[in-house]
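These notes concern the structure reproduced below.
In this view, the complex is presented without one of its protein chains, the others remaining in place.
Chain naming follows the written order as A and B, and within any one chain the residues start at number 1.
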Amino acid sequence: MSTTSKRLRTLTAMGAVGTTVLVLAGCGARAGDETAGSRTSAAPSCVDTSGDTIKLGFLNSLTGGMAISEKTVSNVLHMGADEINAAGGILGKKIAYVQEDGATDWPTFAEKTEKLLTQDCVAAIFGGWTSSSRKAVKPVVEKHNGLFFYPVQYEGLESSPNIYYTGATTNQQIIPAMDFLASRGVKKLFLAGSDYVFPRTANAIIKLYAAKLGIEIVGEEYVPLDKDDWTSQVAKIVAAKPDFIFNTINGSSNVGFIKAYYDAGLTAGTTPIISVSIAEEEAPAMGHEVTGHYASWNYFQSLKTDTNPKFIESWKAYPNSSGVTSDPMEAAYISLYLYKALVEAAGSFDVDAVNAAAKKNTITFDAPEGKVTLDGDNHHISKPGHIGQINSNNQFDIAWASDKFIEPDPYLESYDWFPADIRKQLVDAAG
Amino acid sequence: MDALIAPLLNGSAQGALLLLAALGLSLTFGQMGVINMAHGEFLMIGAFTAYLVQQVIASSDLSIPVALPVALVVAGLFGLLLEVTVIQWMYRRPLDTLLVTVGVSLILRQAALQIFPSQGVPVEKPGWLDGQLNILGYEWPLRQLFSILLAAVCVAALAAWLKYTSFGRRIRATVHNRDLAETSGISTRTVDRLTFFAGSGLAGVAGVAASLIGGTNSQMGVQYIIAAFLVVAAGGIGQLKGTIIAAWAVGVTLSYFAYWTTGSLAQVLAFILVIVFLQLRPQGLVTVRTRSLV
C-alpha cells in the first residue's frame, strides 16, 4: 500500500467524522444568549408525588477514604427515615430512599447528584461530608433546581438557594472556639490543619479574628489529608511554644497528630488542643492520648436536653449502630426532620414552594441539641455553641456553652473585623 | 540547634519506618521480581493484629512486644496464602503481578472497612515508650527511638537469616540462578513460599510500628506503598545496604523539607528528588554485577 493513498484515506475518514459532529451539534445556546441557557434549560421536575411514597436520595461515601466518617451519617439517615415512616411519613407519604455511594470522589458526587435528580427523580438529596463534595454537588443541584441537605460543619462564606446547611457555619463553631480561647487568656496560638479547603479557609478567618482578640498566631502547618505522620510538624510546635493549638485536621490524620503530640511530651495540662473535627465517633481511635483536649461543636452526646436521650436510645438500638452519637450524625438527623417540617409547611414537595415556606422563618425542630430555627434567607439553622473536654470514656464534659442560640451568619456580616471588601468579592464571585 | 537536630532525628525515625515497610518489598520484589502492591495492606493486617492482641492482653506494656511476632506470622500467612493462590502462577509474568496485587489490595481494604469499625481502632502505646530523650537540647520522643531499634533488629535478623541459615543460602542460590539451584536439589517452590512469607511478615511488623504512629484503619496502607517502592528502587534491587541508605535518606529529606516548607510540599519534593535520582542512576545506589545482557 502506498503512503499517499493511506494518507488520503486518513484524511477522508477524519473529515467525515468531523463533519458528522458539526452537523449533529451547533444548535445550542451561546454565551450571552441566556434565554436559552442556564436556568430555563432545567427540565421540569420529574418528581412523582402521585403515589403514597416519596423518593429521597442519600449520597454518602460508602467506599474509599471518607467512608471512615460517612458510613455513620448514611446509617443515621436510614434510621431517621425509618422513624419518620413509622410516624406516618411526610405529608402522609412514606420515604423511599435511594442510597448512592459518593466513593470519596468529588466528580462521582456530581454524577450521582445528577443521577438522583434526573434518573431517580428524588425530591431532595441528603449527604456529603467534605467541603469539596459539597462544592461538587452545588452546581448540579443549582442547574436542575434540586434540593441538597448538607449535615457537616463547614467554612461558611457560601449560600445557595438549593442547599440547606444543618451543620455549623464559622460563627457557630470557629468563633465560639476563639471566644473560649480568649476567655482562657490564650496569647499564642498554633494552627494545625489538613491541606484542603475547610482548614485553609477556617484558618484565614481565625487569623483575622485573632488579630482583633490580640492573640498571636505563632505557626501554621498543613499535612495532606491522607498522611498520618505529624512528627516533623509537632517538632515545630514544640519549638514555637504556643499556649493552645487550634486543630482543623480531618479524618484519620488526626490520630497521627494526637499521637505525635503526646509523644513529644505535650499534654492537655500544658498545651491543650481545641479541635473542630474530633467528636465521639473519632475519639476512641486515638486512645488515651486525646483525653483532656477540647472540641468545639454544637451537639455532644452528653448534652442534657429533652430530646437527646431518645435520639441516643434509638441510635443505640439501631442495627448498624456504632453506639455513640456525634455532631455530624445529629445534624444529618436534623436535616431529615427539617425537610419534613419544610414540606409540611409548604404543603408540597415542590422546590420553589419549599423555599418559599423557608422564607417565612417559622420552621423549627426540637433537635437533640435544642430547638433549632431555620433562617430562610441563608438556609442555615440557629445552633447553641458548646466546648467539650474529652474524658477518659471518650465522651465530652461541657466546659463552655454559649448563653443563647447563635444565629447563622455564613458571610460574617455582623462581625466588623471581617473585611467588607473580601465579603463583597466573595459574594460577587459566587454570583 | 533545634532546627538542625530535630529534623535529623525525626527524619531518621521516619526513615526507619519506611525501611520496615520497604524491607519486605526488597525481599519479594528484589529477590523474586514480584511487585506486590498489596504490601501496604499486609502492613494494615499487622496493625490490626496489634489491636486484636491488645484485646487479649490488656496491658499495652506487654501486648506490643507480643504483637510483633504474632503480626509477623499473621501477615506472613496472608502472604503465603496470596503466593499459593495467585502469585505462584505468575512468576513468568512479573509485571502482571503488579496488577493482580492491586486487585488484592482493593479487596483487603474494603474487607477491613467492613470488618472493623470504620473510624479505625485504637492501638495503645506501651507505657515504657512514654517520655523523651534529651539530645543536644531537643526532647526526642522515645517512640521514635523504638522505630529505629525495631528496624535495626529486623535488618540484622534478615541479614543473618539470609547469610547464615540454610534457608537463607537456598534463597540466595535461587536468586542467583534458579535453574542451577533446582538442579542442585533445592526446592525452589519452597524457597519462593518462604521468601514470600518472610517478606509479607516483615510488612506485618512494620504495621505494628505504624499503628503506634498513625491511625489503624482500612486506608492506612495506601500512604506507605509508593514511598516504599521508591526506596527499594532507589536503593538498588535486592540490596539490603542500598535499601537502608535510601530509606534513611528519604526520611531525613522529607523531614528537613517538612521543617523548611510544608508537609505537602515536602512529600512532592522528596518524590521528585527520588525520581530525578533514578533517572540519573537507574540501577539504584548499590548495584550488583551481573552477566546478563540487560
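One rule holds for everything that comes next: contacts are C-beta pairs under 8 Å (C-beta built on N, C-alpha and C of every residue); 3 or more make two chains touch, one makes a residue touch a chain.
One rule holds for everything that comes next: contacts and distances are computed from a predicted model.
Participant: Not counting the visible chains, the remaining one has a UniProt entry; which protein name from "Urea ABC transporter permease subunit UrtC", "Acyl carrier protein", "histidine kinase" or "Sarcosine oxidase subunit delta" does it give?
Facilitator: Hidden chain identified via UniProt as "Urea ABC transporter permease subunit UrtC".
Participant: Can you work out which residue in B:S59, B:Q114 or B:S184 touches the chain that's missing from view?
Facilitator: Only one of B:S59, B:Q114 or B:S184 touches the chain omitted from view, namely B:Q114.
Participant: Among A:I54, A:I68, A:I90 or A:A103, single out the residue that touches the unshown chain.
Facilitator: A:A103
Participant: Spell out the interface residues on chain B facing the chain that's missing from view.
Facilitator: Residues 29-30, 33, 35, 86, 89-90, 92-96, 98-100, 102-107, 109-110, 114, 226, 229-230, 233, 237-238, 262, 264-265, 267-268, 271-272, 274-275, 278-279, 282, 288, 290, 292-294 of chain B touch the chain that is not shown.
Participant: List the residues of chain A that touch the chain left out of this view.
Facilitator: 6, 10, 13-14, 17-18, 20-21, 24-31, 33-34, 36-39, 41-43, 62-63, 100-101, 103-108, 110-112, 114-115, 118-119, 130-132, 135-136, 138-140, 143, 157, 195-197, 200-201, 204, 222, 224-225, 419, 421-422, 425-426, 428-430
The criterion applied here is as follows: only the chains that are shown with their structure count from here on.
Participant: Can you check the complex and tell me which residues of chain B touch chain A?
Facilitator: Against chain A, the touching part of chain B is residues 2-3, 6-7, 10-11, 13-14, 17, 110, 113, 117-125, 129, 131-132, 138-139, 141-144, 210, 212-220, 222-223, 254-255, 258-259, 262-264, 266-267.
Participant: Going by the contact rule at the top, pick out the chain A residues touching chain B in the complex.
Facilitator: Residues 63, 65, 67-69, 71-72, 195, 221-224, 226-233, 235-236, 238-239, 252-256, 259-260, 263-265, 281-282, 284-289, 322 of chain A touch chain B in their complex.
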